[in-house]
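Everything below concerns the one structure shown next.
Each chain you see keeps its place in the complex, though not every chain is here.
Chain naming follows the written order as A and B, and within any one chain the residues start at number 1.
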Amino acid sequence: MLEKLKQEVYEANMQLPKLDLVTFTWGNVSGIDREKGLFVIKPSGVDYDKLKPEDMVVVNLKGEVVEGEMNPSSDTPTHTVLYNEFPEIGGIVHTHSPWAVSFAAAEIDVPALSTTHADTFYGDVPVTPALTKEEIEGGYEENTGKVIVKTFKERKIDPEAVPAVLVSQHGPFAWGKTPDKAVYNAKVLEVASEIDYHALQMTRRNIEVPQYLLDKHYYRKHGKNAYYGQENAKSKEHAARK
Amino acid sequence: MLEKLKQEVYEANMQLPKLDLVTFTWGNVSGIDREKGLFVIKPSGVDYDKLKPEDMVVVNLKGEVVEGEMNPSSDTPTHTVLYNEFPEIGGIVHTHSPWAVSFAAAEIDVPALSTTHADTFYGDVPVTPALTKEEIEGGYEENTGKVIVKTFKERKIDPEAVPAVLVSQHGPFAWGKTPDKAVYNAKVLEVASEIDYHALQMTRRNIEVPQYLLDKHYYRKHGKNAYYGQENAKSKEHAARK
């Protein structure tokens, strides 16, 4: 069942240690088949060097295991909420990458301070409010998903334009059109956090990039006028125009 | 004698360079056979790339060498005290991993600022008081063990729930049910220290995680209601419930 998606999710999971985004087993990637309404996720607590494509667990959009011998990631309910609430996303990743976790621990948004950030995130990556005692004690992982969704709604942030979040005192979740794109976004968040930490220590001025620089860099890589890379229709034109 | 334990202790020692926890020979792991009352420890000052399982030294709970050609780790008396005073532990590790040593040098507890910490340590990892002149000049390594034990008693910290300590101006010791678990805990301490350093530099607010978040994350992975990983009875139930 969903062999191709399992392979894809497996490969995206294996990118995490390669990109220095995980210690031990502290990360998980999932990917969804929107037509079937099923998603595939890493099993809980399995070492990356022992992980196999067939270990991936199939889960439906109620969060119930549909296929798989192993227990799915303990964060499965968070993924379930996000797939239900963010219908345009195809993959989700959670890590404890240390730069992003530092911002989550300090409860500070990762601000848009440079084009490295703006190329991927159309604005600050938000930190959620802390979960309440009640949200933590009952249905914790599901409520983690809900507080993410609430944060994006209340702050009027488009989850396609800013495909990542920091859960307060916990760590980053990122997503994208595919599991591979989600992992890419998680890495960008880690690098942007590292850059921001050092920039913020050096200066206390308001150093957010202006809106027009955010527009320029984000739309160089996204949308119908994108011209970065080999797939974008405008690339040739851009090269020729200059 | 104790061939299986020697192999286990050897492998745990070899994890130290792999996990970036040691420079040169600055680390040692031991493991105990509680029935026989004997523990096995790395020889003193031997390079990791020359270390062999048969080099491990066997020591009794008085700290006397029972078997082995080589001198045991100079920290053997510290291990002896900890095995005697913390009867539930099965393995001990000492390193000079730089993030944890920075907190030891600054004489600051590693505070519980995020779930990365709470997943393993049920509260702050304490730093001991400095040893006195007398404690250092006579029986230094034994007194290092004693000050660790005293710190846990006086601050009413359960060494099973917080399986690590910083010795003031020196560095971390960690322990666990097995040598392998002890090394795992030493790595978590290093990562938690790195995260905490950066979070503390960014914010001066009280950012300790609340008790209920500490409870949630610690007991997701520990005790009879744990549901993280493949071994815990509650895992399936957790997955199904969601």
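Note that in this section contacts are C-beta pairs under 8 Å (C-beta built on N, C-alpha and C of every residue); 3 or more make two chains touch, one makes a residue touch a chain.
Note that the structure is predicted; figures quoted are calculated from it, not measured.
Colleague: Of the full homomeric complex, 2 copies appear; what's the total?
Modeller: In total, this homomeric complex is made of 4 copies.
Just so we're on the same page, only the chains that are shown with their structure count from here on.
Colleague: Rounded to a multiple of 5, how large is the rotation, in degrees, that superposes the C-alpha trace of chain A on chain B?
Modeller: Resulting rotation angle: about 90 degrees.
Colleague: For chain A, which residues are in contact with chain B within the complex?
Modeller: 23-24, 26, 43-46, 59, 63-65, 70-72, 74, 76-77, 80, 96, 98-99, 101-108, 130-131, 133, 136-137, 139-142, 169-171, 197, 200-201
Colleague: Give the list of chain B residues in touch with chain A in this complex.
Modeller: 113-116, 184, 187-188, 191, 194-196, 198-199, 201-203, 205, 207, 209-210, 212-213, 216, 220, 227-230, 235-236, 238-240, 242
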